[in-house]
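For this view, one protein chain was removed and the others were kept in their places.
Take a look at subunit A:
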Amino acid sequence: MVKLIQLWTFMLATLFTVPVHAELVVEVTQGVESPTRIAIVPFANESALALSEDVAQVVEQDLGRSGFFEPMSRDNMLGFPSRQQDVFFRDWRISRMDYVVIGRVQATGSGELSVTYELFDVLRETSLLTENVSVTPEGLRDAAHFISDRIFEELTGLKGAFSTQIVYVTAEQMGADRQRFRLMLADWDGARAQTILESPQPILSPAWSMDGSKLAYVSFETGKPSIYVQHLATGQRERIQSFPGLNGAPAWSPDGQRLALVLSRDGNPEIYLLNLQTRELQRVTRHYGIDTEPSWSPDGQSLIFTSDRGGQPQIYRLNLATRNLERLTFEGNYNARGRLTQDGRFLTMVHRSQGGGNGFDIAVQDLKTDRVDILTRSGLAESPSIAPNGSVVIYATQEGTRGVLAAVSLDGRVQFRMPASTGDVREPAWSPYLR
């Protein structure tokens, strides 16, 4: 946590001057059938400072936006207790709450803030969780996301992903022939959005390193595609691949040592592995068809990728050691940009069903049973990226004439949309866990 806070403080200091554009807002469009009812009571401010964040409100938004919870409106609360002795369980039972969260913010003397929170089970009248989080005054939002993670895990059994971030690309039409592309970094909920790259030429395929410290992406800023690696903390970046032809679809190996990428320097798109230390390139596919969109299995032993070697784009898995190649998708006439969940069991992808006309949707395939479920009905969905807890996929889709981000849980029960204030939004990539 402390490390994270230091990182954040540094980033805020260095990047705060960058104007914020296209901030996203998360809206749940479909939640679970009977969401858990929880009251997040406003935290008492005992610090004598004006706080930059309403911690309880951020927690309330996080839990509400997960689709699993239905937080109580503050207006309906009969009291705002901040200590256990002031919590009257009968009141909360009358309000039909399952759980209550209270908390307080205090100054520690060393310039930090101490956030104490407590989670109660209303029916059993017991305390489930009590904890104290120390942060700098600028880190209050991080503290709130941390508390959300803890409560979410305690009550659902699923690891929370509220402390994670997303990157995405925005495009704005600046006139007949001019566009402005931005690579954006934000909290998972769209807050604290920052521009980390701006260019009049296309930016695409941002990919997180597994430790969350770096991004690889494709930028056309020289007029041609090149692959760059950018350090998030410093903004420092390096062009690492710019062969003639395609330079695309970078994907970090789980150990961070290698990048899988696509080059067409040998005549047509093939997948290569670039050793980031030795800069040695190893070609791993050999076929005159299109081979692209590589992604690593979580164990780093194999790559999945899109190939049209069978006549249509389908997803294949290549074992890097044995060179064994296996086609994974058979349902539908277009399956592309596969991504595996961290346990390696589920494959998400862009899918078009047989006879499905023009519809491109996000589908998930259980690799154990090969059952395929179509998660969206959007028609123009692309770029699925899985949250590190493996429960939600964020993707890009079209709403009216605008590109927007949306998300859906892997079981299809919860759906969100994340409209932006301006421009076209696309290419979301969900960070790994950041601490």
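Keep in mind that, in the parts below, a contact is a pair of C-beta atoms (placed from the backbone, for glycine too) under 8 Å apart; a residue touches a chain by one contact, two chains touch by 3 or more; residues count from 1.
The working rule: contacts and distances are computed from a predicted model.
The chain not displayed here is annotated in its UniProt record as "Peptidoglycan-associated lipoprotein", chosen from "2-oxoglutarate ferredoxin oxidoreductase subunit alpha", "ABC transporter permease", "Peptidoglycan-associated lipoprotein" or "Xylose isomerase-like TIM barrel domain-containing protein". Within the set A:383, A:415 or A:431, the residue that contacts the chain not displayed is A:383. Annotation: of A:149, A:187 or A:293, A:293 touches the absent chain (contact as defined above).
Residue in contact with the omitted chain (choice from A:111, A:157 or A:267): A:267.
Residues of subunit A in contact with the chain left out of this view: 173, 179, 202, 204-205, 220, 223-225, 244-246, 248-249, 262, 264, 266-269, 286, 288, 290, 292-293, 306, 308, 312-313, 334, 336-337, 350, 358, 360, 380, 382-383, 398, 401, 426-427.
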